[in-house]
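Missing here is one protein chain; the remaining ones are kept as they sit in the complex.
The block that comes next holds chain A.
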């Protein structure tokens, strides 16, 4: 029997993802269907879908994967959603906890205006319909870090519905082939975060810190319009940038401000959707795509081997690089949703419906918030492309690093060099150095002014581009000197004396008649030797392109 080839097509991108049944010529290892035999040790997960030249063999059908996401973003606010205790990532345990957060009897929720504004702004940025009336509910379950025994959320009528999120993926091997995709935003709801539990297995106990309990969350539910890990990761990345641009959440996955759960199923195109699993604990940008792709592959393998997919909740094990079932309870979780009895409906207004004489502090005007929306990443990128003529992927790269855009714009402000030159230097040289030493833009030893000055020198042709790179390296290493000073010190200035260069070239030609004949015979590359000699004679201070030009001119006369 032939080894089963597991085929999964990421439709919009027309990739074939070859899963390996037993062996494949196509590159990296992919977890096989042998998860059923317990080989969890295989930690290699395919990095990217690979193109294969093979067509599906007879009898094998393609698979399509369906991925939906539930994203929880912590709202950037001073105090919590329903209480006045502080929101902070690092603080002594249980020091940011009010009586309400600890669920002491007699306490009541009081809604934070800032959290509502954050939800409305996010809804507007994602083109959602903002519900003028939304409701709060209780979702009941028992867990030690949920002191009340229920979470206040918006199950029946959330604050925003029916939006969309546009993101870009690359469809080619190179970063330059990007297409835009859209995923529907089903809804955005306000809800409480839970506290944190630390499992002390040694002493058989769980330690509870309620600092995070009650912090406001935005739950953004993305429709199952995505079909692979890369699309999901790109959508999450774009949402992250939007939230950061709006200031509604810092959306830092490493600090737990952005958490993602994925709903994943597979089916044959044209057939009904398959059973889905929920994968929780996807809290790292790096592993998001991997985990989703792993689960897709696992489901395909399972089904190809005649197994069934259980509608279960799984967790991603980062160390093993695979999803594992979270121990299943008997029967499905029943949250016993009920209206939150202590909170009236949340009413929002626009300029047309504002009640007259109302206290502005007590009333939220959607139109006002819409006017104050900051510029969205998509618009910023479009402007960069229009204004500076850069490629779309450059605009992505500039927005992809914290502080990089600002750095770029500061250099542009101070330099006379062409924007394309600036773009190239910032994205290649500057970013390269940052990445090499794992530094943030804010930690850069080179200031925008310094780079601007350097680019001015280059633009005036006062130095060659190789000299410029040298100076940049020096700037990176040592502080206190300006580019001009370094150039002077190291005598890197380009030779400005055209006459002297002409003479030097002429004498070089006279000294090497053999090379001259070679060139005249039709070997253009012979000239490189001469260029090298002239360069050395000028101590590297002449631009090779200029030398070549002079020599060629002299040769042809």
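Just so it is clear, contacts are C-beta pairs under 8 Å (C-beta built on N, C-alpha and C of every residue); 3 or more make two chains touch, one makes a residue touch a chain; residues count from 1.
By our rule, contacts and distances are computed from a predicted model.
*Asks:* According to its UniProt entry, is the unseen chain "Synovial sarcoma, X breakpoint 2 interacting protein a", "Proteasome subunit beta", "Phosphatidylinositol glycan anchor biosynthesis, class S" or "Glutamyl-tRNA(Gln) amidotransferase subunit C, mitochondrial"?
*Replies:* Answer from the UniProt record of the missing subunit chain: "Glutamyl-tRNA(Gln) amidotransferase subunit C, mitochondrial".
*Asks:* Any idea which of A:256, A:374, A:392 or A:544 touches the chain not displayed?
*Replies:* Hidden-chain contact among the options goes to A:256.
*Asks:* Given the contact definition stated above, which residue among A:281, A:415 or A:464 touches the chain not shown here?
*Replies:* Final answer for the missing-chain contact: A:281.
*Asks:* Which candidate, A:204, A:442 or A:557, sits in contact with the chain we can't see?
*Replies:* A:204
*Asks:* So which of A:334, A:371 or A:499 would be touching the chain we can't see?
*Replies:* Of the candidates A:334, A:371 or A:499, A:334 is in touch with the missing chain.
*Asks:* Which candidate, A:77, A:122, A:168 or A:227, sits in contact with the chain we can't see?
*Replies:* Looking across A:77, A:122, A:168 or A:227, the contact with the absent chain belongs to A:77.
*Asks:* Against the chain that's been left off, what residues of chain A make contact? List them.
*Replies:* For chain A, the residues touching the absent chain are 77-79, 83-86, 92-100, 102, 104, 110-116, 135, 140, 142-145, 194, 196-201, 204-210, 256, 259, 281, 283, 315, 326-327, 329-331, 334, 336, 338-347, 361-362, 364.
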